[in-house]
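Here the complex is missing one protein chain, while the rest keep their positions.
All chains are identified by letter, namely A and B, in their written order; residue positions are counted from 1 within each chain.
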Amino acid sequence: MISLQTKELGKWFGTRKIFDRLDLYLEEKGSLVVTGKNGSGKTTLLKILCGLLRPTKGEVLINFGERNLTRQESRNLLGLVMPDLELYGELTALENLLFLSRIRGLNLSRGELEMKIDQVGLAGREDDPVFSFSSGMKQRLKYALALLFDPRVLLLDEPTANLDEDGILLVDRIVSQQKERGILILATNEKADLKYGDRVIQLGN
Amino acid sequence: MAIESSSWAIRSAWLLAKDLKSEFRTRYALNAILMFALTTLAVVSFSLGASSLSPKMAASLFWLVIFFSSMSGLAQVFVKEEESRTVNLLRLVATPGIVLCGKFLYNLALLLILEIVVVPVFAVLVNVPILNLWLFLSVLLVGSLGLASATTIIAAIISRARVKGALFAVLSFPILLPLLIAAIDGTYLSLQGEGFSACWSDLRLLISYAVVMFTASLLLFDFVWSE
Partner (left out) sequence: MFWKLLLLVWMCGVIVAAFLLPPPQSQLGDVSRIFFFHVPVAWVAVLAFLTAFVYSIRYLRGKDLALDAKAAVASRLGLLFAILATITGSIFAKSSWGSYWNWDPRETSLFILLLIYGAYLVLRSAVEPEERRAALSSVYAILAFVTVPFLVFVVPRVYQSLHPTDSVIDQRFRFQMPPAILATFLASLLGFTSLYVWLFKLETRINTLSGELKEESV
C-alpha cells in the first residue's frame, strides 16, 4: 500500500512565492489533477513531488505501508512524463530505453523493451534515432519510458500534448491502468483532461 | 519487479557507453578538441620553422596544448545534457555517484583519444626527441587522470551557470595549476631522458592529486547535481 503526502509544502523562487501551505494526501488508486494558469507552479509542484526540486518549506513523504521511503527508494517507484524531460536525440528509441533501464539497474531484455515500444504505437520505429521523431512520437516514447519501471506513482505534465486521437486513447488506457494499481497525479490546462482525476486542485490563487 | 542490482561499475560503464555512442554520432566535443589541438600545433610548427625548441619549452607547450584543447571540449560532458534538456532524466534514473564516475570515464576517454593524436603529431612537428618514452607516457597518463577528475566536477558546476563561455577555463586554471606545474616538470625530465627515480616526486604528486581530486569530487558532487 503506497501513499503520497505533502506537509505544509511551500516554494519560493527568490522572493517570488509560487505556492505555500500545500497539504495533499493520496493513497493507492487515488488520482489528482492540478490546474492553474501558466506560471502558477504546476510543473514546479510535480518536480518537487518527484524530488527534482527541493521545496523551500515543508516536505514530501512517500510511504510504503508504514515505512517512509528515502528519496532514492521513492525514485524507483516513480514514473514521469514531462515536457522538460527529453530523451537522447542521437540514440534510437530502443537504445534510449536500454540505456535508461540499465543505468537504473533493471535488466530488461531487448524483446521486453520492444514490446513496450509496441504498446505505445511505435512498432517498427525502434531503431530510428529519436531526433527524427515528431513531437507526438516523442511524447509516446516518453510514456513507454515512464511505464518501463511499472511505476507506483505516475506523474504526468501536459499528458496529451502533441498527441493525435490515437495517442489520446493511449493516454486514456494508461490512466485507467494506473488508477487500478497506484497513484496518478497530472498537471494540465486542457478541459478534456480534467476527467482523469478524482480530485482537482487549482494553483495560483 | 526485475530489479537486479548490477554493480556500480557496470552502471557507470553504461553511462560511458551511452556518451561515447552519442559522441561518435554527433562529434560534438571530439572534433572541437582535436581541431583545436592540431591548429595550435600547426601554428607553433609554422612559426618555429627549422629551429627547434628547448626541452623545457617543448614540455610547457605540450601541456598548454593539452590544457586548452581540454578547455575547448571537456565541459560538454555536462553542458550537453543541460542544453538538450536530458539532465533531469539522468537525475531520475541514476544515482549521483554513478553519474560522476561515468562522466569521469568519458572525459578520460576523450583525453586519451586527444593524446593518441597529439603525441605523434607533436613529436613530428615540434621536433623534440622523447628520450625516455615510458616515463613520458606515465606522466601523461597520471596527469590525464587528474585532469579528467578536475574537469569533470568543474564541468558539472558550469553546466548549471547562466553564462558558460569562458567560465570553464577561468574556474579550471587555478585548480589545475599544481597539476600543470608537476606535469610540465615531469615531461621535461622525460624529454631529457631522465629515469623514473628522478621524476618520482612529480609522479607522486600527480597520483595524489588525481586521488584527492576524485575523492573530493565524489563527496561534493551531490551538492552540484541535485537541487
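As a convention for this text, contacts are C-beta pairs under 8 Å (C-beta built on N, C-alpha and C of every residue); 3 or more make two chains touch, one makes a residue touch a chain.
Not measured: the values here are computed from a predicted model.
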Missing-chain contacts mapped onto chain B: 150, 153-154, 157-158, 160-164, 167, 170-171, 173-175, 177-179, 181-182, 185, 201, 205, 208-209, 212-213, 216-217, 220, 223-224, 227
In chain A, positions touching the absent partner: 13-15, 54
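In the analysis below, only the chains that are shown with their structure count from here on.
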Of all residues in chain A, those that touch chain B in their complex: 47, 50, 52-54, 72, 75-76, 78, 80, 82, 84-91, 95, 99-100, 102-108, 129, 149-150
Interfacial residue positions of chain B with respect to chain A in the complex: 1-6, 10-11, 14-15, 17-18, 21-22, 25-26, 84-86, 88-95, 98, 226-227
